[in-house]
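Removed from the display is one protein chain of the complex; every other protein chain stays in position.
For chain A:
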Amino acid sequence: MSVVANAHVDDHAHDDHGHHHKETFVTKYIFSQDHKMISKQYLITGLIMGFIGIAMSLLFRMQLAWPGESFPIFEALLGKWAPDGVMDADIYLALITIHGTIMVFFVLTAGLSGTFSNLLIPLQIGARDMASGFLNMLSYWMFFLSSVIMVISLFVEAGPAAAGWTIYPPLSALPMAQPGSGAGMTLWLVSMAIFIASSLLGSLNYIVTVINLRTKGMSMTRLPLTIWAFFVTAIIGVISFPVLLSAALLLIMDRSFGTSFFLSDIFIQGEVLHYQGGSPVLFEHLFWFLGHPEVYIVLLPALGITSEVMSTNARKPIFGYRAMVASILAIAFLSTIVWGHHMFISGMNPFLGSVFTFTTLLIAIPSAVKAFNYITTLWKGNLQLNPAMLFSIGLVSTFITGGLTGIILGDSTLDINVHDTYFVVAHFHLVMGISALYGLFAGVYHWFPKMFQGRMMNKNLGYVHFWITAICAYGVFFPMHFVGMAGVPRRYYENTAFPMFDELTNVQVLMTVFALIAGLAQLVFVYNFIVSIFYGKRGPQNPWSSNTLEWTAPQEHMHGNWPGEIPHVHRWAYDYSKTYENGEYIIPGQDFVPQDVPLQENEEELNH
């Protein structure tokens, strides 16, 4: 509230805002209500969680390539879970579970959307801060708390949650079904409940801010596509996250208070349990009602970032702005009615399967439009191949490769034989995992100067990072499709129990080697990131010659973003290389026209 009030005051009072508040270390760096600081907090927490999540994936990839082999690193990191350096089957399942949870929620939801929604929404719409700085702070600290609880759960005696990131009951509900379903699962559920609350606080704040705090002239159709993506992502989050909360709460009830929402007719370890009348399929419905929109919560911000980065670096307007907005809206709407494609063979009525096949394949249409529009944006551009641009192009590439196999998985018939195999793993890692990570990297490289007072990341390390990652990502996940088509189920600790999978061992080794190299390449990024924060070269205020408002704000961070009046907006964000009819740039010698530049004489505002 106070921030809103400040915003009004500032519109009139043109004095330097920074002198008003005495900031202590605690209010500036820890319990900060400034969206720029909160965005950095999100990013760094997300990156730390990402480090844990990716390290876990390397461990289980080693187990898959060299099953039963002894590695000193297993013993060092897993302790009693790797006697003599051989990974235990229970901890294998725990690793894949926590890897999935961390990457999907903590890195790609909070780390990606949390970071860039916070950084860019106020700066790009021309607002002093979020609608509620306090809620924003609360949102971050709840995220932090949930991260801490998730990490603590790794050290529980019986091991962390190990029922897969989808935590289907009864496996996740019964401690006697697997050790990870004891205290580990309790902590998982508590952590996720707090995470959901954090996400909701954040999302509501983003929605309100975008609707209410746009600067003068910033109509919805002049919003940069990043903001459209964050805005719609927040709406999907508000619609679907509460359903996951209900699923988690009911599961907590089943686990701790003896209810039977998801459990029925269970005989385990020599005794019949009292549960009667519940259904695990109900849990699957509730879980995927969030779970599928979640994919788009992860992906849409990455696509939004790509739109912005690609247009800026191509020195061309994004092709088909209105179609892009329409696609985002269509994807958002459809994403809430396709969850059943995760459940074709769950025992749900096959007719429902038909309906979900129909809606699922529909979602391919707006996705295809987006892909084609990106490609056309590159056509006849003057591409500035900065690291962020390369990651954006990489995103479109993996988005297409991964998205296309969705045609197979979304088809109930074809899903029968590839469901829960490595084919699925390959598909979603390319289309949402790698793509969203590329979006995250593109965002970090592009807006690093905005986050860290004009300092820039080293571009050469950025190129090395991109090219190694790009090659290794395909190296891991392209052959993986074949492993899935050969019928290898996912979440198998080892494949040695089936001689029919023997000849796939060398494919597993190949994928693991690529994964290890890719993992090492991320260290280049970590090094670049940390060193650049302190020693990065300072660039110009608008290093990428971009049109959006955030580059009109001074490099030095200040509370309220702009000294003096907030800039007004006179045009959309994509007037790159716009010319008069005689071929002259609108602003002589400059191939871009920032949003706060008024329409020039004789200039036509094109109807986008």
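A few comments on the model shown:
Convention: a contact is a pair of C-beta atoms (placed from the backbone, for glycine too) under 8 Å apart; a residue touches a chain by one contact, two chains touch by 3 or more; residues count from 1.
By definition in this document, contacts and distances are computed from a predicted model.
Within the choices "ABC transporter substrate-binding protein", "Cytochrome c oxidase subunit 2", "ATP synthase gamma chain" or "Multiple sugar transport system permease protein", the name that UniProt assigns to the complex's undisplayed chain is "Cytochrome c oxidase subunit 2". Contact with the chain that does not appear here is found for just one residue of A:86, A:135 or A:361, A:361.
Touch with the chain that is not drawn comes from one residue among A:207, A:400 or A:566, which is A:400.
Among the residues A:231, A:321 or A:339, only A:321 touches the chain that is left out of the figure. Of A:211, A:375 or A:599, it is A:375 that touches the chain left out of the display.
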